[in-house]
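Every protein chain of the complex appears in place save one, which is left out.
Chain IDs A and B follow the sequence of writing; residue 1 opens each chain.
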Amino acid sequence: MSRGENIANLVTIALGVFVAYHSYHSLKLGILISPGAGFMPFLCGVALMVLGIFWRIQAFLLKPSRHADRFHDAQVVEGTAETSAGLRPRVKLCLAFVTTLAYAFLFERIGFLLSTLVFMLGWQMLVERERWLKSIIITALCAAAMYTLFRYLLRVELPSNPLFS
Amino acid sequence: MNIFDGIISGFFIALTPGNLLFAFLGALIGTAVGVLPGLGPAATIALLLPITYSIPSPVPAVIMMAGIYYGAMYGGSTTSILLNLPGEAASVVTCIDGYKMAQKGRAGPALGIAAIGSFIAGTVSVVGLTLFAPPIAEFALSFGPPEKFSLALLGLLMAVTLSGDSITKGLVVMVLGLLLSAVGIDPISGKSRFDFGVTELQSGFDFVTIAVGVFGLGEIAYNLEREGSVEIITTKVGQVFPKMADWAKSRLAILRGTLIGFFIGIIPGGGAVISSLVSYAVEKKISRHPEEFGQGAIEGVAGPESANNAASSASFIPLLTLGIPGNAAIAMIFACLLIKGVKPGPFLIVEHPDVFWGVIASMYVGNIMLIILNLPLVGVWVQLLRVPYGILAPVVILFTAIGSYSIANQAFDLYALIAFGVLGYVLRRLKIEAGPLPLAFILGPMIEGSMRQSLLMSGGSFLIFVSRPISFTIVGLFTLFVLGQVVFAVRRARRSPKIETAV
Partner (left out) sequence: MKRILVSSIIFTLVAVLMVGGTASAQDKFPSKPITVIVPFSAGGSTDLLARAVEKTWPKYSPQPLVIVNKPGGGGVVGTEFVVRSKPDGYTLFLGYGSGHDVVMPHLQKMPYDPYKDLVAVSRLSIHSVVICTGAKSEFNSIKDMIAWAKKENKPVTSSVSTKAGAVDISITALGKEAGINIVTVPFAGGADAVTTLAGGHVMIGGGHPSEVMPHIKAGRFKPLAVALPERDASLPNVPTLKEQGVNVYTWGSIKGVAAPAATPKEVVDFLDATFKKVCGDDEFKKMMVDLDQPIMYQNSAAFAKFLQQAYGDYGKLIKDLNISIQ
């Protein structure tokens, strides 16, 4: 079991325990004629625990055979193996994540148009490392297009900048 | 009037220049909006419904709405294949093999076969509708809570076949999906579950947020991390259409998908999703090379796409004959008709034969229009993949974010979207197939709700699920299915004891 899978497995079991407990205690299982709100979640929690344990057992059984390991590795299609090819991809992903998070944060606070501009600009410059002129052009065009589409063509209600209204 | 007179008169109505124009407009708008990730058919129709108010007569209005409905379904498949973004529940299954095909440079054939399959399924189903509508509608009524429960459970079981190598992990993902569907106010007891004091959680999650987050954003995150720039391979226009070999493989898948979709689609609620799942499972089981499924098997696109289109057409049946809308999009069309003074129901065919036959005839016409619109567009869509990922990725994120936001106009949904994106990324990295998650999420309420309703009806007895003929049949079917799986797994393990693949 790789480290990632190990963590995922433990999380699953822990989640199962938590859900089962919460369902039993707070949500009530009800009686058979009228199962309560906790009935199905409880079953799900138990299922997660059982499946998690099963998963662990299977992974354990897989280990001893070297033949199985090679077979398993050969099945890896797109390379989950930790890329030793440098930090750059990881950093890129983190920057993308942060930029998107910033978008969510700013969306209602500074309005749709501004936050879209910030997002696009941030993405071009941080994630894609584009030159600043090209970034601005791309940003302006995309933002204008999206604005037209959503505000005028589809008439979707989007937050406007509170500083102006 | 008898059926043939009716259909002829219907065509006279549908083929007038005005109505043709409305059908075309509807199909065009529906496709255009349906292609936008995050906007499924119901949302599209909701957005465009007010436009139909200005159309005086009900016939063109409904023709346009039907066009929009179909168009949106076609559009949804497009984003599923190209960008791994399901437009709505019925397209999730298309993502599985469709997107893989796109990654291998076969986006054109995938889109093409989806369009062709949908056309055939839609047309056949409209014929079925024409000939058998009333008795089928009565059949649909006989599906009460126990039957819905068994059917939804069957669908869930079929979703396991989407889990790739490891069934255990697939089940974990599925249970996770079920739990996510439990977040929010429970309709049967009125209690709020798993909200941890966060008000926004009381309304639960929206399917679009989950599906688009896990599939679409997860995919983007995964791609960003790969070394080098991401080039989604494109092919020259020549290879844009399906090859003869593709067609040969898909022919029967389309036929089977159509039948499955038609019969399951008649049942109000969840028909299209379940039919696409059943179709996928059936194709995988019947196929001579099941290991291809999940890696880009064209039958995995042809079957489910046909199934969900057949189901969409079939869902008009309860509306036109009984006045019962089967899903959210049809409910909008229902509302549109009522506002125009036309009451869908058993008397529709008598009181407003022009509406009834006009709509049916325009469904034929609509299908033809869509295929004329879409096949040439396949080449255009494929070019979309040529857009540098540095621009495509953030634009997709923007679209999905806005789509998610506009569900409830709260920033919380944006954070939820990102969180599901993270989940999708994690699943992708762990090589766990995410398909069962959104599917279990959709089926969860149907399963839980129907189960509790059934138990209320039966006074606590579980026998109700087998004492009724239809439910019994379905339960029987999936017991056979499960037994079949077990036998198969045991045989496989016995044959090669050294290779202990996860079962």
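General observations
Throughout what follows, a contact is a pair of C-beta atoms (placed from the backbone, for glycine too) under 8 Å apart; a residue touches a chain by one contact, two chains touch by 3 or more.
Predicted model only: the values in this text are computed from it and were never measured.
Here the missing chain is touched by one residue of B:248, B:339 or B:482, and it is B:339. Of B:71, B:86, B:155 or B:204, it is B:204 that touches the chain left out of the display. From the options B:189, B:223 or B:362, the residue with contact to the unseen chain in the full assembly is B:189. One chain of the complex is left out; on chain B, the residues touching it are 42, 46, 50, 53, 141-145, 184-185, 187-192, 199, 202-204, 268-269, 322-325, 328, 331-332, 334-335, 338-339, 341, 343, 345-347, 408-409, 445, 449, 453, 456-457, 459.
We take it that only the chains that are shown with their structure count from here on.
Note: centroid distance chain A to chain B, computed from Cα atoms, is 23 Å. Listed in rising order, the residues of chain B touching chain A in the complex are 33, 47, 165-166, 168-169, 171-172, 175-176, 178-179, 182, 186, 188-189, 191, 193-194, 220-221, 224-227, 295, 390-391, 393-395, 397-399, 401-402, 405-406, 409, 411, 414-415, 417-418, 421-422, 426, 429-432, 444, 447-448, 451-452, 455-456, 459-460, 498-503.
Partner chain B is touched in their complex by these residues of chain A: 2, 4-5, 8, 12, 19, 22, 27, 30-41, 44-45, 47-48, 51-52, 54-55, 58, 61-62, 65, 67-68, 71, 75-77, 80, 83, 85-86, 88-90, 92-93, 96-97, 100-101, 103-105, 107-108, 112, 116, 119-120, 123-124, 127-128, 130, 138, 142, 146, 150, 154-158.
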